[in-house]
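Every protein chain of the complex appears in place save one, which is left out.
Note that the chains take the letters A, B and C in the order they are written out, and that residue 1 is the start of every chain.
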Amino acid sequence: MAMMTYLEAIHKGIEEEMARDENVVIFGEDVGGVKGGVFGVTKGLAEMFGDDRCFNTPLTEGLIGGLAVGLGTVGYRAIGEFQFADYLLPAVNQLISEASRMRYRTQGDWTAPITFRAPYGGGVRGGLYHSQSTEKVLFGQPGLRIVTPSSPRDAKGLIKAAIRCDDPVVFYEHKRLYRLLKEDVPEDDYVVPIDKANVVREGDDITVIGYGMVLNHALKAAETLSKEGYEAEVVDVRSIYPLDKETLVKAAKKTGKVLLVTEDNLEGSVMSEISAIIAEEALFDLDSPIRRLAGPDSPSMPYALPLEREFLISEEKVLDAMRELAEF
Amino acid sequence: MAMMTYLEAIHKGIEEEMARDENVVIFGEDVGGVKGGVFGVTKGLAEMFGDDRCFNTPLTEGLIGGLAVGLGTVGYRAIGEFQFADYLLPAVNQLISEASRMRYRTQGDWTAPITFRAPYGGGVRGGLYHSQSTEKVLFGQPGLRIVTPSSPRDAKGLIKAAIRCDDPVVFYEHKRLYRLLKEDVPEDDYVVPIDKANVVREGDDITVIGYGMVLNHALKAAETLSKEGYEAEVVDVRSIYPLDKETLVKAAKKTGKVLLVTEDNLEGSVMSEISAIIAEEALFDLDSPIRRLAGPDSPSMPYALPLEREFLISEEKVLDAMRELAEF
Amino acid sequence: MMKKLKESGLSKEEIVQAYRHVLMGRRLDERLWQLTRIGKTSFNISGQGHEVGQVAMAMAFEHEKDYFLPYYRDMAPCLVWGMTPKDIMLGSLGKEDDPSSHGRQMPNHYGSKEHNIISHSSTVSTQYTVATGVAYGAQLAKKDYVTLTTTGEGSANQGEVQEAMNFAGVKKLPLIFVIENNGYAISVGRDEQYASEKLSDRGPAFGMTGIQVNGNDFVESYLAFKKVVEDARKGFGPALIEMMVTRLTSHSADDDHSVYRTKEDIENLKKNDGLLLFEKQLIDEDYLTREQMKEIDAELKKEINKATDEAEAMPDPKAEDILKEVYADN
Partner (left out) sequence: MMKKLKESGLSKEEIVQAYRHVLMGRRLDERLWQLTRIGKTSFNISGQGHEVGQVAMAMAFEHEKDYFLPYYRDMAPCLVWGMTPKDIMLGSLGKEDDPSSHGRQMPNHYGSKEHNIISHSSTVSTQYTVATGVAYGAQLAKKDYVTLTTTGEGSANQGEVQEAMNFAGVKKLPLIFVIENNGYAISVGRDEQYASEKLSDRGPAFGMTGIQVNGNDFVESYLAFKKVVEDARKGFGPALIEMMVTRLTSHSADDDHSVYRTKEDIENLKKNDGLLLFEKQLIDEDYLTREQMKEIDAELKKEINKATDEAEAMPDPKAEDILKEVYADN
């Protein structure tokens, strides 16, 4: 075990996989050289594994997408970094038309085992274009996987699983969690399953489902609520697409009261699909409407502090919603 | 009144708006000249309004997106055509980062009143890349509107509303409906509201919600079901984003049994959001789980006939699902 | 003035083989149009008028190791690379054994794991950036394979095409970019597509050689490709070749070019039919007689008949397999 931040855990996972398999390569804007990423996730990798395996690309996300797909077809495991999740939008065509379909459209003859990394999320004064949760844009594209860790421990195990996965995986990393979270992380070679949600807290009164920053809020709020006499089951979605329906439905049925939390906009988020699944498969187990807590339907979060605060889901907002549901 | 196909009605709506307002311009791949679009929707417009107002662009969807946004900022009402809805993917960055946010990020100082046309939908032997429902990719981007007509009458009125709308609107046109539907369409100048769902059939037993080809299936199936003694309320979503929650929730509450139908994949479709809204606002009015009928979670529909058929929602599949729900 | 065939440095056998490929491209495509007309296949898009340059291009590569990322008009070069008429037929008929996509993509979306032909989608030009990954793989593995990718002149304006060329220039990738310029993007003519005189000028703008060749001139095309492939294999970096060709047919089975091409234009197309020009050259330069050509034609037709029959007899994909290979674990 070693104390690691969420960022260090991701770094470590990549480093281990690059050491383990020489077909793993990593690239993106500012990823190589001495800078090692604008957040420093890839710092040191170029020196350790050479400039061929860890390198800078020109400022062209479409190219990052296609380059990764091509490397996949000839046997490499590419890790393509989009500097911010907001900036994978120029690569959406490659992600949807190519990466997610190479296997399907050749019935497995050609494949694209890729990990696309995408730092996402708000609360960093990034305004409209450095704060987004873009996972909904890619959600529901069969062939593609979307995952995100919400703890350092999961971060290391999940990035390793993504790199080893034979499918293209978009790996979202919450920018606010990079340095905020720190915990003991196993130093050995473990992976976290690529397709499983995780019940991070057990409880009988309400079920809270989320991922990323808001999941951490929910965990803290659950402790407060516990003192008030209510126990919350807290589930980390982790595998955003495809979803681990079984775990999610089971957790919903367990308490009959479901709160879905996302820092994305209310409408069209991943939580809507989770709600639909529950409404389809667990309706008669519900004791209250399925409640979603989310950002307002503005185009991401504005820069000015009062507006950013208004947009963001805080621990307080999560606690209020949990309490309301518990008392329903 | 005049008998018109769905395609003719769209053509007519555009023609009327171009005659009415000289700031309306239309462009895209093969849109201008004598060809007038690969489906012929814009045929004759170049001759009628000149090659400046109806023209071909190079084969570059990103450019189509940006060109439209720029024209919007200086007072034009651009209609940009994506030849197939599948091919708006290279323009996703322009649609999300620019078109949908120009107004918001300047608090109304600059605006982008645009209509992006996108022929979508399967059943045309178009395989993986000429059959898609890409509306889910753009769904949930505040600032952007997504609409689609499901009848010739709506087609004319809705394209006119989209062109006059001061927001960017993505106007989906179902390729299979182009020549399949024909009905009397008013020759006068009417618009269909840009933000309203439409109850196209009244009934007390079950509520079916959909749009496009599958809505037409539902309407036919409703007649069959009626003979079996069940009356279906059928709602055309029409305004895909933002959704007309009021009408949708009301229709759901009315019968307490809801079937959501889409020809998109099951997960992550527009229907998931509708389900979430109903689960949030009408849960205690429901007498059965919210049922979704959709394509399988494969990456769009394959080319070979047995596979295409397997993917597509047929009238029969809709009828079966409706019957099952009615009998629940 | 076309370059003489002997200047190619190719043997007579090789030249005749080239002709067989060109003619097979033509005849097979003609058969596909027939099948489309009678409803046995729902779609066709063809390389008619591109074949001579395409075959010259393909012959400059080593098919055992070089990779090819084609576009939809590249049936002839796929044949040179090793695909068979039956393979093509299986694709057009959407059969389970179709090596391109197992019936999942529309016809003419060529691919073959066996022959290093990497699958492409309908979304134009995405193969250009994908090809950079394939080519970068050669550098990583210190292998000397060269990668070839093609697209049309309309599709060459897609931003990704320039992104790919830019990166290939930076990394000096062993990668040959080809633009098959037939002057039309469906109905859109050259003047509405780009303003520079030659698209090959874009090569130097992205740090590589750019050469325009007459795709009807077999030897000019072949020698240009031979040179850039050799250079790429030696590590001298990528190249862009603009191959001037003619689209003899409508854009595809869904298009009718008489709407936007004048009667005269359409009549004139024949004058630029590379196949006819190549045949004349073969006769003039004593490689083949008209008689021998007829024999070859008859042989090819037999092969095509056989391929058609065999392919038609093969099973369709099964409905229950629709979710197969969405992910690695299913």
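Note that in this section contacts are C-beta pairs under 8 Å (C-beta built on N, C-alpha and C of every residue); 3 or more make two chains touch, one makes a residue touch a chain.
Keep in mind that this is a model prediction, so the values were computed, not measured.
Student: Using the whole complex, pick out the displayed chains that touch the missing one.
Tutor: A, B, C
Student: Sort through A:G62, A:P113, A:G157 or A:G212 and give me the one touching the missing partner chain.
Tutor: A:G62
Student: May I ask which residue of B:T73, B:S288 or B:S314 touches the chain that does not appear here?
Tutor: B:T73
Student: Give the residue, chosen from A:D21, A:E310 or A:E327, that touches the chain omitted from the document.
Tutor: Result: among the candidates, A:E310 touches the missing chain.
Student: Against the chain that's been left off, what residues of chain C make contact? List them.
Tutor: Counting only chain C, the missing chain is touched by 157-163, 166, 169-170, 172, 191-196, 201-202, 204-208.
Student: Suppose we count only contacts with the excluded chain; which residues of chain B make the list?
Tutor: Interface residues of chain B facing the absent chain: 25, 52-53, 57-58, 60, 62-63, 65-76, 78, 93-94, 97-98, 101-111, 113, 142-143, 145, 165-167, 242.
Student: Which positions on chain A touch the chain that was left off?
Tutor: Against the missing chain, chain A presents residues 29-30, 32-35, 38, 55-60, 62, 86-87, 89-90, 125-130, 296-299, 302-307, 309-311.
FYI, only the chains that are shown with their structure count from here on.
Student: Can you tell me which chain lies farthest from chain A, using the average of the Cα atoms as each chain's centre?
Tutor: Most distant chain from chain A: C.
Student: Give the identifier of the chain nearest to the protein's overall CA centre, each chain being represented by its own CA mean.
Tutor: Smallest offset from the overall C-alpha mean is found for B.
Student: Please compute the C-alpha centroid of chain A, do the same for chain C, then give the distance between them in whole Å.
Tutor: 41
Student: Measure off the straight-line distance from the CA centroid of chain B to the CA centroid of chain C, and report it in whole Å.
Tutor: 36
Student: For chain C, write out the residues touching at least two other chains, lowest number first.
Tutor: Touching at least two other chains: 101, 104-105, 109, 121, 123, 159-160, 326.
Student: Identify all positions of chain B at which a residue touches two or more other chains, and write them in rising order.
Tutor: In chain B, residues 86, 89-90, 128-129, 297-299 touch at least two other chains, as defined above.
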